[in-house]
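Here's the structure we're looking at; comments come further down.
As you look at this complex, bear in mind that one protein chain is not there, while each of the others sits in place.
Moving on, here comes subunit A:
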């Protein structure tokens, strides 16, 4: 038996935008064991949520993560709204979908760029990030900021999109879609990309389910599971269907996110065409009652679970967030052993890890 070596992967590594460490044991360049080490960015946000009055938590929740901030804020509001329960105006539901899908578009474009960067495909990396900037500009135009948008409030949304902005957004989104599609076609057919991703980090459908994976990671293993199917927003009115691939490897995970990028733009365009006029906010009556609810939403990186417990005061008794990466990390314990050490960065990146989300 060849000698075994234990090497730290992270917490600082070019493919990791945030700190996590994987203690990798390898033998003859083959990975034989992996143990994750977390705790570099824990902030105690769940505890802090108990101390704030519930409306103020929106700003806190949005700071769980920069990339997922918008959907975190929206999902927090949707969770708290279920405590009463209360309905939000139809236009607000559409606006939430538009903002959510705009976030998904820029998040997936960011990830596609990071994948290219990890593969050494620098020109493609810059192209993906160039068109991502256009989406960030749209978010800035409508919400006033590039990262933490704070568009959602309990009872609806804070900002409407007027007719002039709508025209600009539709025009820009069509351009982004055209450019993204051209880039994705190149990415999906590139022999080097395929050589580095096809058959790498394979997770079968059965493994993906038993390991609790979620989001694009789960759908790339052939499972048609997406929280947008739950019917809690207006996705059912937009003809939403989850995107599924069956390869279960890094390539399949890239394809799911690439196709979801285009789908997210289509969903926004469809939402604009069906969005009714009207109010965007309904003031909550009283305080969150003594009740408890659980809620799931489809974040850019996968299923996000929220739990809220009210006690009749302005503060929540308990708020729990389980983010997508928290559930996707254990799958690395199965995907990495047996793979070449050189493939580790791309396999790790293929789950689109978000560590600030994971640690909260």
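One rule holds for everything that comes next: a contact is a pair of C-beta atoms (placed from the backbone, for glycine too) under 8 Å apart; a residue touches a chain by one contact, two chains touch by 3 or more; residues count from 1.
Keep this in mind: contacts and distances are computed from a predicted model.
Visitor: Pick from "MBOAT family protein", "Ech Hydrogenase subunit D", "ABC transporter permease" or "Hemin import ATP-binding protein HmuV" the UniProt protein name of the chain that isn't shown here.
Guide: Hidden chain, UniProt protein name: "Ech Hydrogenase subunit D".
Visitor: Looking at the whole complex, which of A:46, A:166 or A:266 touches the chain that is not displayed?
Guide: A:46
Visitor: Quick one: which of A:293, A:336 or A:349 touches the chain that's been left out?
Guide: In the complete complex, the chain left out is touched by residue A:293.
Visitor: Among A:24, A:223, A:267 or A:348, choose the residue that contacts the chain missing from this document, as touch is defined above.
Guide: The missing chain is touched by A:223.
Visitor: Which parts of subunit A face the unshown chain closely enough to count as touching?
Guide: 35, 38-39, 42, 44, 46-48, 50-51, 206, 209-214, 218, 223-225, 229-231, 291-294, 296, 303, 305, 307, 309, 318, 320, 322, 326-327, 329-331, 333-334, 359
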